[in-house]
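Shown here: the complex without one of its protein chains, the others still in place.
Order as written gives the chain letters A and B; numbering starts at 1 within each chain.
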Amino acid sequence: MIAKKSAPSWKQWVFPCLVGVILLAYPWVLGTVYTNIFIYFAIFSVFAASLNMLVSYLGVLSFGHALFYGGGAYATALFLDHIEGLGLFTVILIGGAAGAALGLIVSPLLNRVKATAFALLTLALGQLAYMACLKLRFITYGEDGVGGFPIPDLTLPGIASINMMTAENFYYLAVVVLSLCLLLMWFLTKTPFGSIMIGIRDNPDRVDFLGFNLPMTKAIVFVISGFFAGIAGAVYALFQNLVTPDGAFHIMTSFTPIMMLFVGGIGTFAGPIVGSGVMTIIEELATRYTTQIALFNGILLVLVVMYFRTGFVGLYLLIREKLFQKESS
Amino acid sequence: MAEKKLFFNLCLTLSLMAALVLLPHGGFAQEVNSSFNPSEMSDMSDFDPNNFQQPEGDTIKLGYMQIMSGAAASNGELFWPIVTWAAHDINKRGGILVDGKKKKIEIVTGDTQGKPEAAKKETERLCLEEKVDVLWGTSGSHLAKVIADVAKKYKVPFMNCLALSDELMDEKNFNRYTFRTLSNTTQWNMAMAYYFSKRPETRFSILCQDYMYGHSMAGAFKKHLKKLKPEVEFVSEDYHQLWLKDFAPYLTKIMATNPEVLYTADWLPDGDNLAKQVRNMGLELPIANIYITLRETLKALGVDGTENLINGYCFMSGDTPQTEAQAKLMKAWHEQWKTWKAPYDSDTYAWPEVVLGSTLNDTYWLFDVIKRAGSTDPEKIIEVWEGDVFQSIQGIRTMRADDHQAVYDMYISDYTYPTKEVYPGALYSEGFAGPGEIITVPQKYCTPPVPEGLKGRAE
Partner (left out) sequence: MDPMTFILITQLVHGLAYGMLLFLVAAGLSLIFGMMDILNLSHAYFFMLAAYIGYTIAGMTNFWVALLLAPLVVVALGMVIERFMLRKIHPFGHIPELVLTIGIGLIIMEFCKAVWGTQSLMLQTPEILSGLLNIGVFRYPLYRAFIIFFAVAMMILMGILFYKTRFGTIVRAATADADMVNALGINVPLVYTVFFGFGTWLAGLAGVVVAPFLSVFPGLADQVGFDAFVVVVMGGLGSMSGAFVGAILIGLLNSFGIQFLPTAAPLLTFGLMALVLSIKPTGLFGVRQ
């Protein structure tokens, strides 16, 4: 639905301001444990949103998105482990660049396939990365992972140097970086390039006839998606101060954002964020009261696919529509 | 064959006895700070792991960090009767006097899910929200590392009684709040190497899991055995994928090299599958292992499958309790086990042995340390535990002050069948072999030096 132009301008600012205040106050109200849970949620929002680019715009599902996320995480961790004096934003960008580079490398392969074959090829590539990561012990330190690397302070030249080892400080960094990523992804959909991407999903042949270089365009989408997944991975690496093959490349790392996407609502921009929130809350509740997290996830997936395929965002839109109709009648 | 084996066992025993005699007597009169007293043990006839009675009110909180969910949830299940048993026992004694007040033990579970990020999140929750006084764990060295880091950050003592990677307690990863009661990779392999240096076999095949742990275990074994027995030959060395399905191609390759012993550090389910497929291929050779010990597995392997399994650990009784305390514990546990419901009614839990026994032993040690500290203040606990010498249920345990690594005698046994009754009417095992004669490897033969960078740290 397009926002009405006539709405008073202050109303448009209420919601973002409210979100801003909540985000600012969050760590001081809820404490370290919930602050860290929020960071985890934020990381996965971006990771799931980067996957959403492929699903929503190219219409393909990646079963190996952990390749980019893990690649970003390992790149950041290894750079910090081996090179001294790197800046905070530099290493985050290194993570993103690693994700983007991996996207570029695999794009010629991924361009050849679609639908189920795409899912399976990405699965194979993801597993290959997982195995290689366990195998290349002299680089990755095997299953113990890369850990204990120094986390650079956030230095604002001439102003301050902020220690990133405390949960609260890191929270603000993560929120800023990850919100920026989400905003960038959102703006991307509003650009002409975004229209081409949607065109590829709906009718690739037509985009081809219109004279756009289809493989090139798709490759760019893989690179962008890989970049944002890499950034999410980089923030994850800094947040955990430890990157392991299980955390970075395991098949569940690829499946988690898929589940989030579905639960939130596929094909919408808010979907991955909402899905990440819902799944985080469910996992939090499930771990506290049972040991059967997978059961809750499984039931949730079945219910979403069977009864509300548009996810929580779709559900919200449906409810809002019902209410709106009542008002007007 | 049996005669040959008997002969070698005899030689081994004699040489060990000779070693004992030759050592200066002063080295043995070790003074202990405290000991496990079997006569203090509560009547455990009301203990049920499925229905552990959490105490109310002001308690000492123990954070049980384990894999409780997912495909590897068996780890979390396995040690639950252990922590609850020890806690129940202490609670029935009235608890522990800390900071001027008798407090009982409450157990709070933290689910690592087998994932580092979940381990971090849960440890934080336990430290900050539940405010646990000590942390207990955990299977998987990479997870233990995460817990140790969080424990250090929030100053909560962490007893690592299940992860054995050397690196966890080296210069880089050492922290004051983490104590490792389990033997490390080097200790375990030194003991195994010492044992095999007394046996006649010289041709060894190595088959371990292809990741850091498997490689470091095999590397340590090779190094220490070569040192003690230069004529040894490692005829094959292979590393297989985790969760391997088909071992046969490896076994054919190994058989072609004609080894006398197969060495493996595999944990489950790989260890089980390996042992089973080795015997199915008609291979009778001894299998030196660390984790092929769960009784349900041994039962399925049968007599032929379990004879000649050679296991080493820091706690082992077989059918012959080695100490009075162990005898009392085994009887109390086994009698009570008969009343337990699923999943704890399975044969795996029949005796507090090997991994189960060692963690139970360590848990009692932890509680004894808290008792002597008279406080849950981490600094006081550290003060008591550093350099502590404890007469445990089996063996004297010393917590090295410099690197927080417990050192002690190790036990190794070649499995035999039939086994005897542990006490009248309670046969150790039926239809599968168990530890035969327990060989004690004295502490001095299985104690690596303190890491260079940590020497003199505690002074």
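What to note about this one:
We adopt the following convention: contacts are C-beta pairs under 8 Å (C-beta built on N, C-alpha and C of every residue); 3 or more make two chains touch, one makes a residue touch a chain.
Remember, it's a predicted structure, so these values are computed and weren't measured experimentally.
Among the residues A:V33, A:A48, A:L61 or A:I224, only A:L61 touches the chain that is left out of the figure. Residue B:P343 is the one among B:P38, B:P343 or B:G374 that touches the chain not shown. From the options A:C17, A:I139, A:L183 or A:L295, the residue with contact to the chain not on display is A:L295.
Residue positions on chain B in contact with the hidden chain: 70-74, 76-78, 210, 238-241, 243, 245-246, 248-250, 252-253, 256, 268-269, 272-273, 276-277, 280-282, 294, 296-297, 300-302, 342-343, 346, 348, in rising order. Touching residues on chain A toward the chain that is not drawn are 55, 61, 108-109, 112-117, 119-121, 123-125, 127-128, 131-132, 135, 251, 255, 258-259, 262, 266, 292, 294-295, 297-302, 304-306, 309.
Here, only the chains that are shown with their structure count from here on.
Chain A and chain B, compared by their mean Cα positions, are separated by 41 Å. On the chain B side of its complex with chain A, the touching residues are 68-70, 73, 76, 111, 113-118, 120-122, 124-125, 128-129, 141-142, 145-146, 149, 165, 167, 172-173, 210-213, 215, 241-242. For chain A in complex with chain B, the residues that touch the partner chain are 31-33, 36-37, 40, 131, 134-135, 137, 141-145, 147-148, 236, 240-242, 244, 246-247, 250, 252, 287, 291-294.
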